[in-house]
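A single protein chain has been omitted; all remaining protein chains appear in their positions.
On to chain A.
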Amino acid sequence: MAEKKEKKEKIPRQPMPEQKPEIRRRNFEEVPIGYTPETAMLEASRCLQCKKPSCVEGCPVQVDIPGFIGFIKDGDFTGAIRHLWTKNSLPAVCGRVCPQEIQCEGRCVVGKKGEPVAIGNLERFAADYERKNGSGDLPPKQSPTGKKVAVVGSGPSGLTVAGDLVVKGHDVTVMEAFHKPGGVLVYGIPEFRLPKEIVFSEVNFLERLGAKVECNTVVGRTVSLDELFEEGYDAVYLGVGAGLPRFMNLPGENLIGILSANEYLTRANLMKAYRFPEVDTPIPIGKDVVVLGAGNVAMDSARTAMRLGADRVRIVYRRSREEMPARGAEIHHAEEEGIELFLLTNPTKFVGNEEGRLTGMECLKMELGEPDESGRRSPVAIEGSEFHMDCDLVIVAVGSGANPLLTQSTPDMKLNKWGYIEADPETGKTTKKGVWAGGDIVTGAATVILAMGAGRKAADSIHEYLTWGW
């Protein structure tokens, strides 16, 4: 009897409907299809509405999770999004790309004895519902303070700062070097994980709130940091990201057919080259594709190559599966789509033909040695294990560093030995007066939500500064 009762009461976590792998591997449409209102309300009813919710502690921008889920449970979807906006100006993005399993959902009490509440899916639902059916009403804003803030870079951290400060009544201008705002949300994360229409809609929300967005502005070239202060800005936030691609520095790396993941993804996502020749930017189509690296950017690159029509896509990584830095869900999605993991392998040289086009690479098999400083077991080459691997397209996704374009022209701001900006981890203050920084340009390449968390802290600190001074 007891068992029967338990089954009746317990609602299982509502699965997210998805496009089938054999279909989606060749299209650029979003993989998860999204909850219906009914599913969302059912899933929301699983939340225990904890008095001291540990899920909120797991969220880098401290969204009031039981609060917004409560609105969804009652069918008040407009109430849910307005509640979300008080803490997060990019909910449609976060619901899609946050690693919830190690953040909010990782702390969910329901998850201790089963599956956690699908917080990310619910956040996404609320944002999508508002975009499609919402009233367009904006959250309240404080009266103008007369203070001007320049936000350099329109990626996740910059957009968070802009959203927070504009609501507090400041005059905010976001400056973006590319011709479209969004940073990595637009050039890096593919359409099938984060439709660009959603990013532009989130940016448009900020513009309707009163933030100005100036594209085609390369701070460090079009205008210098000091000139921004001369133009009357009271504070500057630097959220320029870690957009300098790393290469392997191997012989033959400049052969045609070897691209950084940044270039490959920028062509595909920002320039929409997957629609070539309807659009004018071409992209190399590989038949036998190798992606070097095993982070989320590598997964995005591999899945893009598959969608562009590759016969075979291999992820080549020098360590084993356990050490792969990509999220489990991303690796799972990639494998479902037919992408192969080729592990414990390291290229030593790229080989090309007379035209300078890539035809393959020379590789070594690796084995794992002792753990290094970071605790990961370091790969060691196996002697005599040289072998050749044919490929016609290599995408290098082995990480990125700090782009020196801006910091080079700002000598009075302290950088660390890798070229990242030194900023107070609690406030985002840099060593230059009136300048804050956050996101990947401070920490090195990390996640969207960590960049947003850094933006939140910096926005609070900038607001204090504009209100009270140092």
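By our rule, a residue touches a chain if its C-beta (ideal position, glycine included) is under 8 Å from a C-beta of that chain, and two chains touch if they have at least 3 such contacts; residues count from 1.
Convention: contacts and distances are computed from a predicted model.
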item	value
Hidden chain of the complex, named as in its UniProt record, picked from "Oxidoreductase domain-containing protein", "Cation:proton antiporter", "Energy-coupling factor transporter transmembrane protein EcfT" or "Nitrogenase protein alpha chain"	"Oxidoreductase domain-containing protein"
Residue of A:Pro37, A:Gly356 or A:Gly369 in touch with the missing chain, whole complex considered	A:Gly356
Contact with the hidden chain (one of A:Val236, A:Met271 or A:Ala423)	A:Met271
Hidden-chain contact residue, picked from the options A:Val351, A:Leu405 or A:Ala446	A:Leu405
Absent-chain contact - pick from A:Leu259, A:Ala334, A:Met361 or A:Ala397	A:Leu259
Hidden partner interface residues of chain A, rising order	177-179, 215-218, 221-223, 243-245, 247, 249, 253-254, 256-257, 259-260, 262-263, 266-267, 271-272, 276-282, 284, 355-356, 403-405
